[in-house]
Each structure stands twice: as structure tokens, then as C-alpha cells.
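The other protein chains are all here in position, but one chain of the complex has been omitted.
For chain A:
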Amino acid sequence: MNTEKSSEKSTYPTKPLTRFITDDDNCWQLQEYQDLGGYDGLKHALTLSRAAVLDEIKASNLRGRGGAGFPTGLKWSFVPQGDDAPHPKYLIVNADEMEPGAFKDRLLLEKTPHQIIEGLLIGGYTLDADIGYIFIRGDYYSAIQHIEIALQECYDNKLLGKDILGSGFNFEIHIHTSAGRYICGEETALINALEGKRAIPRAKPPFPQVAGLWGKPTIVNNVETFCNLPHILNFGADWFKSLGRFKDAGTKIFGVSGRVKNPGLWELPMGTPIGEIIEHYAGGMSDGYKLKGYLPGGGSTDFLLAKHFDTPMDYDEIGKQRSRMGTGTIIVLDDKYCPVAMVLNLVKFFAQESCGWCTPCRDGLPWAAVLLEKIEQGKGELADIKQLEDLCKFAAPGNTFCALAPGAVEPLQSALNYFRDDFEQHITQKSCPYCVQSCEQSHLEEDHDK
């Protein structure tokens, strides 16, 4: 992990999100965080009016880092303000990281819990909110432990509770450890989970900003989004915008997994070209492997190819290539792993994690998994490809309650486009061309599982 140590405010950091991550094992604790300038952003925010803080966040062009890229300031401006606004208002950190191939939030949760709490406090002050939740994945044991200790440190040091730092601002933060379902990452499903229900997405409107948790105004943002706020307040919106290499503002934690020489995470400017991340930071492909394609932003984004290497990691630019920035964690497909098997793994995951609320997802995804398994085992027919394409259309945005099914079919529809020869070869040669023997063997064992 690249880190930058800068304790003075006068030195404007180029890697703000990881500037608190040092070689010190205790860098996640309050003392170490404050020594490096932690909570300065909150202190500055508390000297400004709520409207002024919101204006600064809007001016920064910060976009939600959970995957959708919705402008944070705009999202927040829908929350009712003023004396007539309903209370309590809620602010929720979405730390339920479970996207296949995404591992960026874990780093921030384990190493910088105070950065998240500071972002949450700045948001709480801005929106005149009363209660914050950190909704964290139950399997992130050490992150949960660090956050629990960090929260206690805050309560012990007047950074949480009543009259925070003598400002008159009151705010409580609770931690909720999820019992585990991918759908909990969808904001309205997350709210249902917090209410102790099955995590099923809600119909919108009403939007959570107006009627969310327990019917009160609620904002849900990703961990990384909150982590940006202390720095925007500390160093200003203009500095934040200047960080990006293309159109989008700020930096982002990018990651690469798969058969590359140096898989990992790096904080880089928004707009860093995809090729630079894979070739330079991840060191290119491991010896003996070639790049076949990659999912640029986790398991629910469309495949891209080496010819897209010049595309900047910018929300709209990736969109122009008909994929998505998603979580910014790239999954690399090598030339020795079967693309049909990869898509089958992903579709099985989404079929399993579907909440079952609407038909294209509950029935469509398992159907797609059955067809893909058939093709992978060499028992497919050419008509199955057409059927898979139809299933992708049925699960398109607008046909479903939430974004799970549309995201689920993104790798499938793009694989059918880019790797169509592979699908057809499975069907015509009646076996998997990648691993004739080992695949059959493993399928036999998987069948035995059922």
C-alpha cells in the first residue's frame, strides 16, 4: 500500500484517503490519527454554518464511491432541513462490502476507523442528523473490533455524544454487524435489515432522504465516500477537484485481483487510465499468463478488453465504453481460465444472493446459471445463447426493483459479446476447451454436492 505521511496542513496531500495509514500497527487509533491532523476537518466544519459545509461538499464534485457515482452533495440536498424537519435524522455508513472482487473498504475500515467516524460526524453536522450507523459486514472481524474501540475512544474524548467539542452539536453512532447477504448493500434493503426485517429493497419513492429508517430522513453512503469528507473540509473543494487526472474529482482506492504479478490496492487519482493500474501498479500479468479481459469495477460490471486500456477510471468515461466504474476493483481474466466458468461463478453468486422479491432476478438468474452450467459441461445448444441474451434483456434496468439483477447480467451480456467464440466452441466441441479433463472432474464433484 502506498502511503503518504504529512502531518502539516500546509502540505496538501495527494493521497488523502491513505495519508493516515503508516507502518505503525496502531495507526488506526485516536492518538495516532490526531497526531497526523485527524479531526481537523470536523473542527473546521463546526466553525461553519451547515449550509456552508454542504456548499463545500457540492462544490467538490464528490461522487458516491459505492458504485453508482451519484453526486454526494446533490443526494444530501434532498434531506429536509430547518425547524420543521422530522427528527431523528439518520446517517448510515454502508460498510457491507460483498461485491465479488471488491476489497477496498476493508482497508479503510481496518486501518482508518477514525477517518470514517470523522466523515460521519461532518455529515451528521451538515444534515443536522441525530444518529449514525456503521453497517458493517459480519465477517470483517478485525475491522469490527477496531471500529468498536474507535467509537469508545470518541465517546471518551467528547468527539461523540452530547455537545461535541463544545459546539453544541449532539450525535450518536451505533455499529450494526450484518448477518450476511449481498443485497444488504442496496440502500433500502440495508434500511430494512437495520429495522430487523428481511433485506428486501423498497419501492421508491419515497426516497430514503425523505422517509428511510423508521420512516425518518436517512442518508446511506459508502465507506470511501465518507472518508473523503474530512479532507474536503480540511483542504477545500478546489484542492479536491485538482486531484483528478480527468473530469472526476479526488482520488480513489483502486484494486486488482486475478493472475497479475502484484495484486493489491492503491490510492490513485480519479481518471488514472485502466492500463496504468493493471500494467504499472499490478505489475502486469503473471508469468505464463496473458490477459483475456477484465471487469473494471467488481463482479457486477461489464467486461472490457486490453484495447480499452487508455480509458480513464472516470465514471462517465467507463460508461462510454459500456461498462461501469463500480467499486474500482478490477478483476483480471487470464487466458487459461474459462470465460464461461467465470460468468457461471458470478451468475451463481447473484442467483444465490437475490432476495427473491422480483421475477427477473429470482427466476431469471437461476435459469441463466442452469444454461451456463449446461454450456460449460459441453451439453449446451446454440439456442441457449439466444436464451441467455433474452434473460439479460429481462433483467435490464427498469424491469427490476433494484440494481442487483441488472448488475448481475453485466458480465454475462458483455462476455456473450466479447467471448462469443468461446461459448460457441463449448457447444460445437461438446466440452470445455480450457480444461477438458479437470473441468469434467470438478463438475462431477459439484454435482455430487447437490
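Note that a contact is a pair of C-beta atoms (placed from the backbone, for glycine too) under 8 Å apart; a residue touches a chain by one contact, two chains touch by 3 or more; residues count from 1.
To be clear about the criterion, contacts and distances are computed from a predicted model.
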Per UniProt, the name of the complex member that is left out, chosen from "Homoserine O-acetyltransferase", "Gas vesicle protein", "NADH-quinone oxidoreductase subunit E" or "Putative spermidine/putrescine transport system ATP-binding protein": "NADH-quinone oxidoreductase subunit E"
Contact with the hidden chain (one of A:Arg137, A:His231 or A:His426): A:Arg137
Among A:Gly38, A:Gly255 or A:Pro360, residue touching the chain not depicted: A:Gly255
Residue of A:Pro86, A:Gly180 or A:Gly319 touching the missing chain in the full complex: A:Gly180
Option from A:Leu30, A:Ala45, A:Val79 or A:Met98 whose C-beta touches the chain left out: A:Met98
Residues of chain A (touch criterion as defined above) contacting the omitted chain: 97-103, 105-106, 137-141, 174, 176-182, 193-199, 214, 255-259, 263-265, 299, 329, 331-334, 337, 341-342, 345-346, 349, 352-353, 355, 442, 445, 448-449
